[in-house]
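What follows is a single structure, and I will ask about it in a moment.
Of the protein chains in this complex, all but one are displayed in their positions.
All chains are identified by letter, namely A and B, in their written order; residue positions are counted from 1 within each chain.
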Amino acid sequence: MSLLETHGLTAFYGDFQALFGVDIRLERGETVAIIGANGAGKTTLMRSIAGVLRNAPGMIRHDGAEVGALPADTVMKRGIAMVPEGRRLFPSLSVEENLVIGGQHKGGRDFGDRLDAMLGRGAATLAAHAHGSGYWTLETVYALFPILEERKDNPGTALSGGQQQMVAIGRALMSNPEVLLCDEISLGLAPVVIKDIYAALPKIKESGASVIVVEQDIGQALKVADRVYCMMEGRVTLEGRPGEIGREAIHEAYFGAKAQ
Amino acid sequence: MIWVDTIVQGVLLGGLYALFAAGLSLVFGIMRLVNLAHGDLIVMGAYLILVLVTALGLGPFLAALVAAPVMFLIGWSLQKFVLNRTLGEDILPPLLVTFGLSIVLQNVLLEGFSADSQRISAGALETASLALGPVNVGVMPLMTFASAVLVIVALNQIFYRTAIGRAFRATSDDAVTASLMGIRPGRVFATATGIAMVVVTIAALYLGVRANFDPSIGPARLIYAFEAVIIGGLGSLWGTLAGGIIIGVAQTVGAAINPEWQILAGHVAFLVVLLLRPRGLFPRGSD
Partner (left out) sequence: MAYQVSTRTRASSVAAIVAVAVVALLIVAPAFASRGLIQDLFFILTMLVLAQFWNLLAGYGGLVSVGQQAFVGFGAYALFGAVILWGLDPVPAVLAAGVAALVLAFPTAFFAFRLAGAYFAIGTWVIAEVTRLSVAQWKAVGGGTGTSLPRSATRDMWFVDAIKALFDVKTSAARDILAYWLALALAVATIGGIYWLLRTKRGLALAAVRDNIEAARSVGVDAGRMKWVVFLVSAFGTGLAGGLIYMQKARISPDAAFSVVDWTAYVIFIVVIGGIGTIEGPILGVLVFFVLQSVLADYGSWYLMLLGLIGIGVMLFAPRGLWGLISERSGLQLFPVRRRLIGPGTQANTKGG
């Protein structure tokens, strides 16, 4: 049984169908990259898995359980966290608050927990409360991205693009997810910054998370992934291991075989 | 000297209006919902306290303490089961549903309590006063003002120092991303409206103790609250207090000139501020 899998996943925006029966899987400890051009359906796939878009229950399974119809907050509490496209930090929250909020709601479903959280003062106590177990805390996130500790009291949106991306990743990690979905984390960043961000990936895997990265940059994807899916027009057109698939096959899957 | 007295009374009256406004401001700040039944909910709170006082023989403050959790639950349920269904791009559904609610509440209260004026008795406190320098200040107005300040301090603490406050701000910023953090926006909104109803209970206590009330006075309270919020600038609770004070002072000064001008003077003050500072005195952010 895979950690996460989709079965014939379809998705719609109103009358527009964005996904046509997508089958992917993620094994425990794996990093999977999803590549494809703009509009291939990569982000829709991520949003479906994360629960932002609802699907039929059986279309997505996590640990064998049907999670396709669950709302985003429940999916997150099951251990599937997402770094959304465009980072989407909360402008009203400081850097540290952005991080803290990533973890504080993971466990607190019953009223007692909420009351504790409500009465608890200060970010550190809260973070400690929400993370009795798990590798990621404010301290370990700051160790991963030291610059964030220096800027912890700034509003999240006052940071540079790369730093904002670090906050977005740190925020997702704070819930100590089993599955981390990273949607276009290199988009709009300078190559040197992208390198910094991807440098964090081994640490993230070490902490026990399995990762799906969505990338438009094929080279980057092949470098970090154990397996790669290529998508085009809402369908998976290629699957394989980086060493085993040739450039031409990728090119074909990416742009369409007969399009040229 | 009479003017100093008038202005002091106006400032203290402003505390009451700030209490009316705080709940409205809180709900709007978090979910961009303008609750047209807000004034009627305050009046409903006053009747609830009145019932507790007369039926159980509780003192008004104890009665308000009992009423607060009840009001929290009413607000929570109202938001969860009714108002959450109306939120979205279109501003019509929430406005029309809360307007309908306002009509329903007024008539439920009318049916239950008749159109007669009521008052919550607070015994000797009602008439007690303190000499503050040259002016005599009623203890009740003073307590109202102090409560308004305390409510604003407490709301600011909740907003900026607690987990639920962070959830409020995050959800207000971006509800979809908040749900990726494990927050269910509908529940956050329900909690926010519940808290707003606790503030409404405090407002209702002072409304009922300080003056007569009947089922029809809700809309006027909504209007005062709204004016205070706009004068203060959206999103600023201290601004709301300033807005309440401006309306309170305008009303007492207007009344001192001609008793018939009291209410009108408050509205005119609001229009003048709207004319000169359309974004209010203390605007915040890009709302």
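Quick notes
As a working rule, a residue touches a chain if its C-beta (ideal position, glycine included) is under 8 Å from a C-beta of that chain, and two chains touch if they have at least 3 such contacts.
Given the structure is predicted, the values throughout are model-derived calculations rather than measurements.
Within the full complex, the chain left out of the display is in contact with B. Check B:Leu58, B:Val108 or B:Val176 against the missing chain and you find that the one touching it is B:Val108.
Within the complete assembly, residues 28, 32-34, 36, 82, 85-86, 91-97, 99-104, 106-108, 110-111, 219-220, 222-223, 226-227, 230, 260, 263-264, 267-268, 270-271, 274-275, 278 of subunit B touch the chain that is not shown.
Keep this in mind: only the chains that are shown with their structure count from here on.
Once the centre of each chain is set as its mean CA position, subunit A and subunit B turn out to be 42 Å apart.
Within the complex formed with subunit A, the residues of subunit B that make contact are 158, 161-164, 166-167, 169-170, 172-174, 176-184. Listing the residues of subunit A that touch subunit B in their complex gives 50-52, 71-73, 76-77, 81-82, 84, 88, 90-93, 97, 100-102, 104-106, 108, 114, 117-122, 126, 171-172, 175.
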